[in-house]
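Only one protein chain is missing from this complex, and each of the others stays in its spot.
Then we have subunit A:
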Amino acid sequence: MDPSSHDVVRAVEEACRREWARVLAATARLTRDLDLAEDCTQEAFTQALQSWPVAGVPDRPGAWLTTVARNRARDALRREARLRTTLPRLVVADVVGAPGDAEPTPAIDDDRLRLIFTCCHPALSREAQVALTLRLLCGLTTADVARAFLVQESTMAARLTRAKRKIATARIPYRVPSPEELPQRLAAVLDVLQLVFTTGHSAPRGADLINSELLDHALGLARVLHDLLPHESEATALLALMLLTDARRASRVSASGELVLLADQDRSRWDSTTIAEGIDLLVGALGQRPPGRYAVQAALAAVHAEAPSWEATDWAEIVALYSVLARLWPSPVVELNRAVAVSMLDGPIAGLAALDRLLDEPALARYGYLDAARGDLLRRLERWNEAAAAYEEALRLTDNDVEQAFLRRRIAEVRTT
């Protein structure tokens, strides 16, 4: 392969990262069949690998790929129509030109929005929503989606097939919800994006604490949503929350690969540009209506981002915000975070009392962060044996190597003290 071919391969890979969702979404608008749209999108990228070394990389790779994928789809639909000797009811009679002809860009953006609302339709299970979003909007392989969510590849493949079949047979529409439906439908989309982000932020399993690919995809989609729905304050707030959280990415793992808690992070390594952008967005989101769940979460992230040190954090503000959040979004995980904040404001005994109320919470039965938080408070109270037992329990509940190493260090520390 000559050097220019390497450049072409890199251009195709780059186009795949940037344009996959646009190409797929524009093709799905034509086919109304996600399987067919996926096949045609894949074929368009394969075609690019063959054509671009000869003809050069087009000025607008996305438009080129979209045209090829849609032409493939149209051919497939025509073949199918001939087989059935009846006109396909779904072929849209718009004209597609030769590869390279410009397509109007705004329509492509609407396509992506339609695709994300289809993937996150409430008639699909949450697992299916997440899987479809990663597969169809982020272009992750089925194996990658399975790995991120700790299931077998065959299980994930079956889940994706079932979900796409439901979209087709139950006719889940490929459209942006009406303004009346939008708030409720948007909530599901935001939940899915937050779940993807959280899974990337603290990978449940594996050698790395952070799955940067998932983080970048979640951030990318949150940006798309905010760009396309600039007046939906919760979409703005979710993007702010992600930015304010992600600004700490570089300081969360030490040079030797060890977990660094928020309390111990080198705040000079936090990305001040990202924090500033997050705070700008948050201010915009708070300017509209009473704050929603994501605005309050973003406000919490902002208080941490602006604190000069862990000790100098405005803990009263943090506890107050968690109380607001618990009212908007009653959840044991929120109560857990609130208890930790209480321990910083009123001391470990008060924090421990708040945590112990959560011990019987079924939703937290396998949530190792509860045990890790208890271990930390017991350690601060110098109740060494109980602290060791809590850390042991937390260790049992995580499959992430970096978290396990951290907990083992803590156990050794409280045992020898």
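Note that in this section contacts are C-beta pairs under 8 Å (C-beta built on N, C-alpha and C of every residue); 3 or more make two chains touch, one makes a residue touch a chain; residues count from 1.
Throughout what follows, contacts and distances are computed from a predicted model.
Set against the options "YCII-related domain-containing protein", "NADH-quinone oxidoreductase subunit F", "EfeM/EfeO family lipoprotein" or "Branched-chain amino acid ABC transporter permease", the UniProt name belonging to the omitted chain is "YCII-related domain-containing protein". From the set A:G56, A:P173 or A:G287, the residue in touch with the chain omitted from the display is A:P173, counting the whole complex. One chain is missing from the display, and on subunit A it is touched by residues 83-84, 121, 123, 169-173, 175, 177, 181.
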